[in-house]
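A protein chain is absent from this complex, but the other protein chains hold their places.
Our next item is subunit A:
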Amino acid sequence: PPRSAPPATRRAPPPPPALGPRAVCGACFCAAFEAEVLHTVVAGRLLPPGAVVAVGASGGKDSTVLAHVLQVLAPRLGISLRLVAVDEGIGGYRDAALAAVRRQAARWELPLTVVAYADLFGGWTMDAVARSTAGSGRSRACCTFCGVLRRRALEEGARLVGATHIVTGHNADDMAETVLMNFLRGDAARLARGGGLGSPGEGGALPRCRPLQLASQKEVVLYAHFRRLDYFSEECVYAPEAFRGHARHLLKLLEAARPSAVLDLVHSAERLALAPAARPPAPGACALLDGLNRGRPRLAIGKGRRGLDEAGPPRDGEPERAPAPEAVPAF
């Protein structure tokens, strides 16, 4: 992929083009990035003309770049955009991120709708879920809940704004990490569902896709840098204990040894076809909430895997331990 080179006025001209990645200036890099996203959307017929597209906006680098690029491409694609932000109810983190989204909405002049877990899920904020699932001392299960609940929340928000499609900012690194996570945890349900550029929408859900899926995390950050995009760069307070961290670490090591590993993993997942017997349905928001409300939160997330996350029946009298979230450097 093309990468940035020094501006010609300040330093010696960039080295002549060689085989492999080209050295280009920042402006050309951004143009190439936008062209790549356009190609992904058009070739995959992901967002037809007339589509009302709900953009999952977290204030972070990926959704910021996604919204910006789609705004640039919107006239060519004939689509209109609505921002949908999800408030999971994470103290010390989400309020600040939402402030960033509000600034962005104002700057882009795009309508913004915020949907909150507390409203949608009977008062269950992520902080409450985290307290409810704490205790095993292993990787946090609350992130597993958050992924499923956020998916549902985004769906609700998209319907509220009359969207026909949902887009999220997942990049190639995210997709590769997810593939690794699913393999490492024997999560056949998610492996079966995961591949491909988008889901047509299971069981009446809106079609959703990930236009940045073939862009590396590095390219996303570089684009945001060259376009001077304002985004929120703190890590979620629960992220340090999430299982994804292991997959990310492994992926970084692999990438150092074999740079194409990231995209290779994404392509492998696309081509994966599981035998019907190996494809249990992934538990949805209802199953997870049911488990939470019954005081047996790990019950639902154990399904579809080998039950590796089953912590066993809840122990009566076990004191609730609230997490002590602090801002963590994004490094």
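Criterion: a contact is a pair of C-beta atoms (placed from the backbone, for glycine too) under 8 Å apart; a residue touches a chain by one contact, two chains touch by 3 or more; residues count from 1.
Keep this in mind: contacts and distances are computed from a predicted model.
Novice: I notice the complex is incomplete. Of the names "GPI-anchor transamidase", "glutathione transferase", "Ubiquitin-related modifier 1" or "Thioredoxin reductase 1, cytoplasmic", which is the UniProt protein name for the chain that's not shown?
Specialist: The correct option from "GPI-anchor transamidase", "glutathione transferase", "Ubiquitin-related modifier 1" or "Thioredoxin reductase 1, cytoplasmic" is "Ubiquitin-related modifier 1", the UniProt name of the unshown chain.
Novice: Out of A:Ala23, A:Leu206 or A:Ala287, point to the residue that touches the absent chain in the complete complex.
Specialist: A:Ala23
Novice: Among A:Thr40, A:Thr64, A:Thr125 or A:Asn182, exactly one should touch the missing chain; which is it?
Specialist: A:Thr64
Novice: Of A:Arg131, A:Arg159 or A:Lys218, which sits in contact with the chain we cannot see?
Specialist: In the full complex, the listed residue that touches the missing chain is A:Lys218.
Novice: Kindly note down the residues of subunit A that lie in touch with the hidden chain.
Specialist: 3-7, 10-11, 14-15, 23, 26, 58, 60-65, 96, 169, 171, 173, 217-218, 220-222, 224-226, 228-231, 233-236, 239, 248, 252-253, 255-256, 327-331
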